[in-house]
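The complex is shown incomplete by one protein chain, all other protein chains being positioned as in the whole.
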Amino acid sequence: MSDTIVSLPDQSTARIPKVNFMSKENGLLSWLLTGDHKRIAILYLISITFFFFIGGALAGLIRLELLTPQSDLMATDTYNKVFTMHGIVMIFLFLVPSVPATLGNFFIPMMIGAKDLALPKINLLSWYLYVGGGILVLYTMMTGGVDTGWTFTTPLSTHYVNTNVLSTGLAVFIAGFSSIFTGLNFIVTIHKMRAPGMTWFRMPLFVWAHYAASILMVLGTPVLAIAIVLVALERTIGIGVFDPTKGGDPLLFQHLFWFYSHPAVYIMILPGMGVISETISTFSRKRVFGYTAVAFSSVAIAVFGFFVWAHHMFIMGISNYSMLVFSLLTMLVAVPSAIKIFNWAFTLYKGSITFETPMLYTFGFMGLFTIGGLTGVFLGSSGTDIHLTETYFIVAHFHFVMVGGMLMAFLAGIHFWWPKMTGRMYPEKISQLAAVVTFIGFNLTFFPQFILGTLGMPRRYASYPPEFQILNVFSTAGATILGVGYLLPVLYLVWSLKYGEIAGNNPWQATGLEWQTQSPPLTENFAEIPIMDHEAYDYEWLEAQKEKEVASVG
Amino acid sequence: MSHISPIIWQFLVKWMTNFALFPPEASKIAPQMDALYFFMVLVSLIGLTIVILLVISFSLLYSKKRHPVAVQIEGSTLLEATWTIIPLGLFLMMFVWGSLIYFRVYTPPANAMNIYVVGKQWMWKIEHPGGQHEINALHVPTGRAVQLTIISQDVFHSFSIPAFRVKREAIPGRYTTVWFEATTPGTYHLFCTQYCGTEHSHMIGDVVVMTPEDFNRWLTSSTSGASLAQNGEKLFASLSCAACHNTRPDARGPSLANVYGAKLPLSSGGTVLADDAFLREAILNPSQHITQGYAPIMPTYQGQVSEEGVIALVEYIKNLNSDYRVQQTTNTTELLPESEGKAAAAGQKPAGTKPAQGMVKQ
Amino acid sequence: MSQPNLNDQDGQGHHVAHEHHIVSPKIYLVILLALLVGTALTVWASYIDLGILNPILALAIACTKATLVVLFFMHVKYATKLTKLTVGAGVFTFLILVGMTLADYFSRAWGRW
Partner (left out) sequence: MSDSRVIAPVEAAHHEHPPYQRHHFETYAQQEDATNFAMWLFLLTEIMFFGGLFTAYLIYRNWYYPAFVAGSHQLSIPLGGLNTLLLITSSFTMAMGVWCAETKKQGGLVLCLILTFILGLGFLGIKTIEYGEKIEKHHVPGFHYSLQSFLDPDSDEAAKAAGDKPMALDMARHTEVYFSLYFAMTGMHAVHMIIGIAILAFMIFRARAGAYTTGHVTFVENFGLYWHFVDIVWIFLFPLLYLISRHQ
């Protein structure tokens, strides 16, 4: 086969290495008390998949309810709880930890040639915090849910709802600390644990992207924590910091909340961008076009990400001078994303491209993220923001970025590194089908929502005027397809654990250090600490290595 | 088409006949905003097309079959500069254009007709200066600038009229404004777009745009007797405001005639423009807005006057061109039945607030 | 990280790849005294009417005290560039949060919204 780069070992003789991080110790406790970043990544992978499907089921309920203009499937307060829980589960329990806590956890130490993350116990603690937050969210759901929306808008969340705001707030607080510890661990690891020769500009772009995202996690999340603490205090003992009847300003909550929650969208998307840099390089056999520009654009997004939060409040009564400053800075933060997209596109130029599943997801990412990013400019420009904000346009925009972007990247990454994580290949044909189904389903679900938003349909509506029905029917139909697209990978990936082909060390012929060791890796990752003597994405070095091996064997 | 089931067929027909990409343009600002919107759509389509074309053509040209060995290219400063500067330029253009529209939407002209909007869970209460009340409906004439002064009584709401392309948050404890000039008679949607609790999706209504003649007819037919300013006058009397705010030489408070729109010197130094927001603040938090030469003795009316009451008072003070009426109220305060003024507007605490809130326990 | 320093004074000192300063107790004592004086000063200053300067002076003294603690008690004066950069990043982001939020509140008074 000349149209693929997959090079697998001879299946009749190949075996999964006997000693690897999974086989080293057995028993549940060896997993629950592990300090191994790879095992923690697997634990994270299982738990976020669980919460993804809970969030997905809630999304299904939302789409079903919106099939008809009346609120007939559920009462409006149930609907409110469903979309609130959908938001909280998807954002805090899926998107924020998705790529960093699974793929990042697994591969950052391997990519920079370290034995583990700098703080393995903190890493495990962060997973337990995540699970604690998750259990609290489940508890909230069991005991009646919460209907503040994931934004906890005051004074609605402090004085006007009787649902479980406190337990949800605690859950978000705890999950936030899980995210802080993950980010902190990454920063320390990237600074202090790099192998000899691994200079900053030899690191894979995946690591750069995670470094940028980690800065946001460490500096942004605590502000959300304090905002939630103040909401909890206001609910319980009635302090008046956000209460307009006591002289507090509800807008202050918005400032504190969005100070985290805007950078949070970069926390969610940057690691996805890191995945795309890896896959696009590997499947076009080419160094990423403009490595430095892509690396610095990640950092630029992280830095500028802190200056733009008030664009969520343009119509909420911030001063017009603030509007000018924040709108301008929002336009600036859009530029690094544009740079990345074009650099990826030009990575294909004069490459030698193959179209395995991760590459299909990557193409999906590039198309959908471009749409998601460009529609973000509609909202960053204050004039059009007036009309489009708080409508389905917003919903479509952030789903294009988060689901079309981040989830596509996550799936690209999972497929790309699956052979490394498990030692076995996923089935290629059905996974390509899943990628195509996902892409079609996604567009059918969310593209009509741009039109709905432009027509003025407000978000978070359980019922809506009947003329919006047709587009909503399209959207619900798309969601069904999308659901199939997301279920397929779970099925065949689990299947491949036992029946997949043996992958060998480097099925994609990729250049990263993680591919130069056995699959699944040893607990210490490398037999001996590697010495980095070449640039990142150096395919000529890889060819030379292969020739050397052949020569030594021959 | 017999193999398509009738339901899907009907559905498609319905879709084709109702299909719209954007809402009707029924205000003066709408075409301007749509111009920017379509400019952005155009730029996005071009950008997207470029990305898709690049990806597809490179995929075809450089697939492994056709191009088995990749050529390693480091990058190109010139190309990277191109796709940094061109998007930056376009984005900055959208920023300037957008800001111009933003300022236009939120800067009402001086001669605009003012309508008050109070949002509460879960309805819109509209108060026309003539005393006409509406719930979840707004009647406006064409060809006349209409300014909305919006406030919320409880949580954040958002007053949105897609056909006019305007939207403004209703904030508890603070007036916000937006204005529009309707152009096409008809009935349009009015939405609350900020999530505000259980019945959020039922906080919708109609905006009825009428010709000026129809509108005048509607105004006269739906008047409730007293104008907003008259209600305010009653309230002004029942709260004994005129006891201090009068023209007597020993008056303890400043006279309020023609105070609206004036620049007032403050005792803390500086001046302040007496607009709607200032009048509201001066009633609820008087000690923060002491006019120069007066002692901070005015009591607060927080918790005693509802938002509608404050609106009536503000409207009354706005229209106060001479002290004659004030003198009248001073003299007639005792004559007014105790209940009338209070029942008219002096209100209860906002619904849904916990009872102890804002109460003073001494 | 700086080059290994072989000038071993501790004899049995364990290996550290960078210079590990031990700040002497004398310096700690001086800093303690400075902090105590600063506290006294800030209380004293609050009883004098300096108008707008009162809060500024109080914050200036507090910042000086904090800087002393950071530099000496927390050893940042002797720490690597990375640590200094980290402290700087923290202060910078803190100022962004406070500064840009306050700027919104102050500028609300300038316009009619």
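The chains carry the letters A, B and C, assigned in the order they are written, with residues numbered from 1 in each.
In the analysis below, a contact is a pair of C-beta atoms (placed from the backbone, for glycine too) under 8 Å apart; a residue touches a chain by one contact, two chains touch by 3 or more.
This one's a predicted model, so the numbers in the text were calculated from it and none came from an experiment.
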item	value
Shown chains touched by the chain that is not drawn here	A, B, C
Identified contact with the non-displayed chain, of A:I5, A:M110, A:L170 or A:V223	A:V223
For chain B, residues in touch with the removed chain	284-288, 296-300, 302, 356, 358, 360-362
Footprint left on chain A by the chain that the document does not show	114-116, 118-120, 122, 180, 184-185, 187-189, 191-193, 218-223, 225-227, 229-230, 233, 237-241, 246-249, 252, 255-256, 259, 524, 529
Chain C residues touching the omitted chain (full complex)	1, 4-10, 13-29, 31-32, 35-36, 39, 42-43, 46-49, 54-55, 58-59, 61-62, 65-66, 69-70, 72-74, 78, 80, 82-83, 86-87, 89-91, 93-94, 97-98, 101-102, 105-106
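In this section, only the chains that are shown with their structure count from here on.
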item	value
Which of A-C and A-B has more C-beta contact pairs	A-B
Distance from the mean Cα position of chain C to that of chain B, given in whole angstrom	46
Distance from chain C to chain A - Cα centre to Cα centre, in angstrom	36
For chain A, residues that touch 2 or more chains besides their own	317, 320
Overlap residues in chain C, where contacts from two or more other chains coincide	113
Chain A to chain B touching residues, read off their complex	2-5, 71, 76-77, 79-80, 147, 149, 151, 153, 155-156, 159-161, 238, 243-247, 250-251, 284-287, 289-293, 314-317, 320, 323-324, 327-328, 331-332, 334-335, 338-339, 341-343, 345-346, 348-355, 363, 366-367, 370-371, 374-375, 377-378, 380-387, 389-391, 451, 454-456, 458-465, 467, 470, 473, 539-540
Contact footprint of chain A on chain B as seen in their complex	11, 14-15, 18, 20-23, 33, 36-37, 40, 43-44, 47-48, 51-52, 54-55, 58-59, 62-65, 67-76, 79-80, 83-84, 87-88, 91-92, 94-95, 97-103, 105-106, 121, 154-156, 158, 160, 162-163, 165-169, 171-174, 176, 189, 191-202, 204, 285, 302-303, 350, 352-354, 356-358
Residue ranges of chain C touching chain A (in the complex, touch as defined)	82, 89-90, 93, 96-97, 100-101, 103-105, 107-108, 110-111, 113
